[in-house]
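Shown here: the complex without one of its protein chains, the others still in place.
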Amino acid sequence: MPDPIAPPHIVYALDLLGTVAFAASGALAGVRKRMDLLGVIVLGLVTATGGGVVRDVLLHDTPPFCFKNELYLYLAVGASVLVFLVPRHFERQQRALLLLDALGLGTFAVIGTSKALVFNLGFMGSVIMGVMTATCGGLIRDVLSNEIPLILQREIYASACVAGGAAYYLMHHLGVPSPVRLTVAAVLVIGIRFAAILKGWQLPRREEL
Amino acid sequence: MPDPIAPPHIVYALDLLGTVAFAASGALAGVRKRMDLLGVIVLGLVTATGGGVVRDVLLHDTPPFCFKNELYLYLAVGASVLVFLVPRHFERQQRALLLLDALGLGTFAVIGTSKALVFNLGFMGSVIMGVMTATCGGLIRDVLSNEIPLILQREIYASACVAGGAAYYLMHHLGVPSPVRLTVAAVLVIGIRFAAILKGWQLPRREEL
Partner (left out) sequence: MPDPIAPPHIVYALDLLGTVAFAASGALAGVRKRMDLLGVIVLGLVTATGGGVVRDVLLHDTPPFCFKNELYLYLAVGASVLVFLVPRHFERQQRALLLLDALGLGTFAVIGTSKALVFNLGFMGSVIMGVMTATCGGLIRDVLSNEIPLILQREIYASACVAGGAAYYLMHHLGVPSPVRLTVAAVLVIGIRFAAILKGWQLPRREEL
């Protein structure tokens, strides 16, 4: 997804790493639901690329990023096939997957918000594009698995993207240089997500009704 | 969503009112499903704006309306937070919410059909754009809540939009002036929806099979 902002190589590397991590989470969900090989690949693909595709359709930058640079597609398919072949190996690496997933979350969110700013969106729009880039893939994964999406229920996840997107937006308008604001915002998302996992942070929820 | 048709202020006011009503219905569904604060906001947002976003993507008028005029986003988020804070208050106002929902239904349907005509769609396309504008938000709400969408099952709801869209299309081609056809078609949708609620009208359904 790096084309419009020419981010440093490190962002591109994190983006590819996040793609692999997200694909693995989708493929694992597919294996758990007893899907066949193709179902597992489809679930890995949409989890890894769904968020960026939705963002690019809404921002009108089509064909979406992964059809311009097919490396994303190959990585997602490759990771999904690997998960299908040795699912138990990935199941045992839950902690590493959670770590990579958090890296992907921060990277995707920051890329989404920065791209929204290139397209002149306002504050809400830019934050929402960051959240969507980072979470729509997982949301489609859960819908296709016939589950209520985790991000609507779970401990701090999408909310970390809201914080990171808002921080990025503010830094952008304060004139903070691009590499700095990319780094700070991504670290913020990843840090909040890590803290939430370690401390079990949750957003409030109504128990009545 | 008013940009391409320059509708009278009354349509814009109804559009905003409908946005609030749809957001409240989405947020209430989120509270009932025990979603956290962010899940409730997401559900409110997609219910309020999902129909117009889908329409704008299909008509190729991107970024969609609510990213051009963020007032829609602020209203939807505000209404969702309010529902999260005092859900029982809203539960008790079911009748008022049903009324506002019907106003939103008629307004969204007519805006959708009129925008489709600006983009030179035919009869079926224009009617479908009206129906989608009015119902896709609720449809996404139900999919994310892991329910079969209400509009596919329930008493006269989307069908009222079909009637209103068809009437708008005919009036447009008969040369009826814009304010008149907007009003007549919206009143038609709202009237059918009210009558359906009061009289318990239903569309036929097969019980065999």
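Which chain is which? They are A and B, in the order written, and residues in each are numbered from 1.
Methods note: contacts are C-beta pairs under 8 Å (C-beta built on N, C-alpha and C of every residue); 3 or more make two chains touch, one makes a residue touch a chain.
Just so it is clear, the model here is predicted, and its values are computed rather than measured.
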| item | value |
| --- | --- |
| Residue touching the undisplayed chain, where the options are A:Val42, A:Ala79, A:Ile111 or A:Leu152 | A:Val42 |
| Residue touching the undisplayed chain, where the options are B:Ile148, B:Leu174 or B:Leu198 | B:Ile148 |
| Interface with the unshown chain - residue positions in chain B | 57-60, 119, 121-125, 128, 139, 143, 146-149, 151-154, 158-159, 162, 202-209 |
| Missing-chain contacts mapped onto chain A | 30-39, 42-43, 45, 53, 57, 60, 62-64, 66-67, 70, 73-74, 77, 84, 87-88, 91, 143-146 |
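Note that in this section only the chains that are shown with their structure count from here on.
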| item | value |
| --- | --- |
| Fitted rotation between chain A and its twin chain B in degrees, CA, nearest 5 | 120 |
